[in-house]
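Coming up: subunit A.
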Amino acid sequence: MTLYGILFYLISAAVIAATAMAITRKNLVHAVVYLIISFFGTAMLFYLFGAPLLAALEVIIYAGAIMVLFLFVVMMLRAESSHESVFPPIQWLPAAFFCLIYVLVATAMSVRTPGMNVPLKMLTASPRQFAVYVFEYHWFSIEVVSILLLLALIGALNLGAGKDAGSDGEPTDYNTDPAGEPPAAAGSGQPGRRSNRHGVEDEK
Partner candidate 1 sequence: MQMEPASFPFLSAILLSCVVGMLTIMLIPEEKHRLIKQVSVVFSGICLLLTLYVFFAFNRKLGGLQFVEHVSWIPSLGISYFNAVDGFSLPNILLTGIVFFTGVLTMWELNTRVKEYFALYFLMVAGVFGLFMSMDLFFIFVWYDVSLFPMYLLIAVWGTTRKEYGAMKLTLYLLAGSALILPAIILLWAKSGLDTFSFVSLMHPGLFTPEVQKFAFLLLFLGFGILAAVWPLHTWSPDGHVAAPHGVSMVHAGVLMKIGAFGILRVAIMLCPLGWIYWAKFMAVLAVIGIVYGAFVGLMQTDLKYVIGYSSVSHMGVVCLGLSTVTVAGLNGAVFQMFAHGIMTALFFSSVGYIYDRTHTKMIPELGGLSRIMPVASGFFIMAALAGMGLPGLANFWGELVVFLAALKVYPLFGVIAVLGLVVTALFMLRVVQKAFYGPANPRFAGLQDVSLWLGTPRIILAAVLLIVGLCPSLLFNVIRTASVPFMNGLLR
Partner candidate 2 sequence: MIVPFSNVLVVAGILFALGVFCTVARRNLIMIVLGIEIMLNAASIVFVGAALHLDSLDGQTFVLFILAVAATEVSVGLAIIVYAFRRTGSFDPANFNLLR
């Protein structure tokens, strides 16, 4: 076991722990913050694996942009400690069960696939190498991804600007849907008035 190996296990343990914390937090802000820690760990792993540029990008984009976006949304909607009804164990236990099986499967898979047990060698792809490679071989994907981002932009504009779009932005709309049940909590459209459609669990 080399130093790098120890580092790998340490970081991995941290990442897993942080992720586990993240997914179990009730407070959304806490969850997001834990996840940011997890992503920092991931970035270190990337670095360990010889991808310094990706490590940087991971921090910048994932932890920095994406997670912050989450944070913004959570705070904007004041959803950080929203009442989240918890699944009864009979529902999340199967989930846990299958995840566990999956882990076992993944482990078995990793161990039993030949060629997987060769220790990794240290190598580093410098940002320049990486960039050259990307732009030499993958600029088709860059094109696609650029359209994708454009699309996301327009999509977010059109969806997020629901209220600006006028006629379809009426918040009560959901409850007056022809196919739906009669509206239970009228006027619940105010952001921040945390109510669900049945209005029962409001006070819990």
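The candidate set was assembled so that all candidates are chains of the complex that A comes from, given by their letters.
Keep this in mind: a residue touches a chain if its C-beta (ideal position, glycine included) is under 8 Å from a C-beta of that chain, and two chains touch if they have at least 3 such contacts; residues count from 1.
This structure is a prediction, so every number in the text was calculated from the model and none was measured.
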item	value
Touching candidate - 1 or 2 - for subunit A as found in this complex	2
Touching residues (chain side subunit A, partner candidate 2) in the complex	2, 4-5, 8-9, 12, 15-16, 19-20, 22-23, 28, 31-32, 35, 38-39, 42, 45-46, 48-51, 53-54, 57-58, 61-62, 65-66, 69-70, 73-74, 76-77, 79, 82, 84-87, 91-92, 95-96, 98-100, 102-103, 106-107, 109-111, 113, 116-123, 125, 129-130, 133-134, 137-138, 141, 145, 148-149, 151-153, 155-156, 159-160, 162-163, 169, 171, 173-174, 177, 179-180, 185, 188-191, 193-198
